[in-house]
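Here is the structure we will look at.
Here the complex is missing one protein chain, while the rest keep their positions.
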Amino acid sequence: MTDVLEGADAADRAVADIHDGATVLIGGFGTAGQPMELIDALRRRGATDLTVVNNNAGNGDTGLAALLATGRVRKIICSVPRQSDSWVFDDLYRSGRIELEVVPQGNLAERMRAAGAGIGAFFSPTGVGTPLAEGKEQRTIAGRDYLLEYPIRGDYALIKAHTADRMGNLVYRKTARNFGPVMATAATTTVAQVVDVVRTGALDPENVVTPSIYVDRVVLVPPEAAR
Amino acid sequence: MTDVLEGADAADRAVADIHDGATVLIGGFGTAGQPMELIDALRRRGATDLTVVNNNAGNGDTGLAALLATGRVRKIICSVPRQSDSWVFDDLYRSGRIELEVVPQGNLAERMRAAGAGIGAFFSPTGVGTPLAEGKEQRTIAGRDYLLEYPIRGDYALIKAHTADRMGNLVYRKTARNFGPVMATAATTTVAQVVDVVRTGALDPENVVTPSIYVDRVVLVPPEAAR
Amino acid sequence: MSRSLTRGVLTKDEIAKMIADDIPQGAFVNLGIGQPTLVADHLDLERGVVLHTENGMLGMGRAAVGDEIDPDLVNAGKIPVVETPGASYFHHADSFAMMRGGHLDVCVLGAFQVSVRGDLANWHTGAEDAIPAVGGAMDLAIGAREVLVMMTLFSRDGSSKLVPECTYPLTGVACVSRVYTDHGVFEITDRGVRVREAFGATVDDLRQRTGLALLS
Partner (left out) sequence: MSRSLTRGVLTKDEIAKMIADDIPQGAFVNLGIGQPTLVADHLDLERGVVLHTENGMLGMGRAAVGDEIDPDLVNAGKIPVVETPGASYFHHADSFAMMRGGHLDVCVLGAFQVSVRGDLANWHTGAEDAIPAVGGAMDLAIGAREVLVMMTLFSRDGSSKLVPECTYPLTGVACVSRVYTDHGVFEITDRGVRVREAFGATVDDLRQRTGLALLS
């Protein structure tokens, strides 16, 4: 059953049980699909020793970067940590205050998909013969080389969708969809912020992207409340 | 680029290059999503020594059962061969005229998904400790047992969707979706029969289920032409 | 070892109702092919239970009648059904990912045999000339968080279907958590099989008839 949370403190209530040491999958590709209000609430929550999974490692001084700046993220798993405006992460990394696991973007997505789909591990074609193959089991199958990759599971997923119905079915908008549907399947508890909540039955069943079974909490962040 | 074929002989033209020895993935779960006109065209085509992948092994005397009855299918890979009306298959099987690989339905879907996604093999939770585990590599990962499963690729996929646009983007209808989107990704050449073809741009990009990249040929079978 | 003990005390519908009553509010549930589909008739939809069908749907409703019948909308048994508000459709790989990824709260399956440690045999009689058909049973057995079995306690020849070790080929290992039968409800626990309820028989009767050291 999905809880639909509304009101000024909805985001804070939605992340209130995220515990120290939790692994948190955070959606978004750059700012598209990034659940800003949920990340801010997680920062206010104050849980420490977190592992964060995101495509990037924060941009500028807001959102994920602001969370990293608190020093409460022990490790980040991402494909593109360094960017022109990733100074918060860069500083933490260079001073040895954050652990980094760089994962090719396709493996990042597929490893979370595997977690959600009950796959124990899979042989991936990506990264063979590169430094990222170090320590990984390699196998030749039907004449091609693969590396064995393991699932990435989250205790929580914080994602951004566009519209939810009251049951928790989700649809997304354009390329803001990105990691959201995959992360929703890979976490024990999935929290989705949306700009609109509609009555159950208002979404066409053919067009639901994330079925309600994957969504535990919906947080309504109307456009005027979003930054 | 997707070819859109129309007219009385469209289905025949769409399967005209299916060669002896081909592996053909055929969509459908029972009759829902079963591409009847394409199967009939494949039967008329006369290619022999085929391997067919379908959830079932034919029902009654039409469609897949009629194809099997020609004796031109060497092997069938499916999850539910025997049903109350699978007499054509039953007879072929009992008289040793067809080879059978029984695959749990989830492995059937996931093995085709793996073929489409470039995965070399994957550790599946299904079938451990059962007769279907025989001969398979077993491994314990994080305390759970898995079996190694390999991709199922098709030379051709014959599927049924509801509507295509001129570029080959597809949408399906209700539970007739079933194996179609997965098979479309797993075959070298995908042929989709549809009841309607619309102009490019008429399908909402948010709601496309099978992107055009996976579709090589669209065959228009208007409702009045379908049985 | 009377005939009356072999014949069930509860009807299929009564067993189905008992299972339905045990399904928690808001659960996501898959009902296997055959007898378990009867459970749907007893589910109070007000309690927000959502039915999954392996052929790509959440929010499956009851059997379709009359004009509702649509060949594109069927359940795992290929019976036409209806759609409920809040339903969604997805393809087969996504449907089984949902199942195998542990997202379904409950599934209800029929069985030929269940062992005291929860092994399930429900896909193959083991007969030499039988054509095996596994469908989604093995995926459900390992995928759902709780696997409930609905079956008669005794087979037609009078032998118990709750057994020390399955003699039929297995569907899944140590996967069943509770067995609903016409003679009683059995919990599979780490310490053994516990009789939760017995109908028309004492636990001792059931011990004698099944030959199992049932806990009470």
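Note that the chains take the letters A, B and C in the order they are written out, and that residue 1 is the start of every chain.
Please note the rule applied: a residue touches a chain if its C-beta (ideal position, glycine included) is under 8 Å from a C-beta of that chain, and two chains touch if they have at least 3 such contacts.
Keep in mind that this is a model prediction, so the values were computed, not measured.
Here is the thing to keep in mind: the chain we left out touches A, B in the whole complex. For the options A:G154, A:P181 or A:P205, the residue in contact with the chain missing from this view is A:P181. In the complete assembly, the contact with the undisplayed chain comes from B:N169, out of B:T31, B:N54, B:S79 or B:N169. Screening A:V102, A:V198 or A:L220 for touch with the missing chain picks out A:V102. Take chain A: the residues that touch the chain left off the picture are 29-33, 79-83, 89-90, 93-94, 100, 102-110, 112-113, 124-132, 172-182, 209. Of the residues in chain B, those that touch the hidden partner chain are 1, 113, 115-119, 165-167, 169, 185, 200-201, 203, 205-206, 208, 211-214.
Throughout what follows, only the chains that are shown with their structure count from here on.
In this assembly, the C-alpha centroid of chain A lies 33 Å from the C-alpha centroid of chain B. Averaging Cα coordinates per chain places chain B and chain C 29 Å apart. A separation of 35 Å divides the Cα centre of chain A from that of chain C. Multi-chain contact residues of chain B, defined as those touching 2 or more other chains: 110, 124-125, 172-174. Within chain C, residues 57, 83, 89-90, 96-97, 99-100, 142-143 each touch two or more of the remaining chains.
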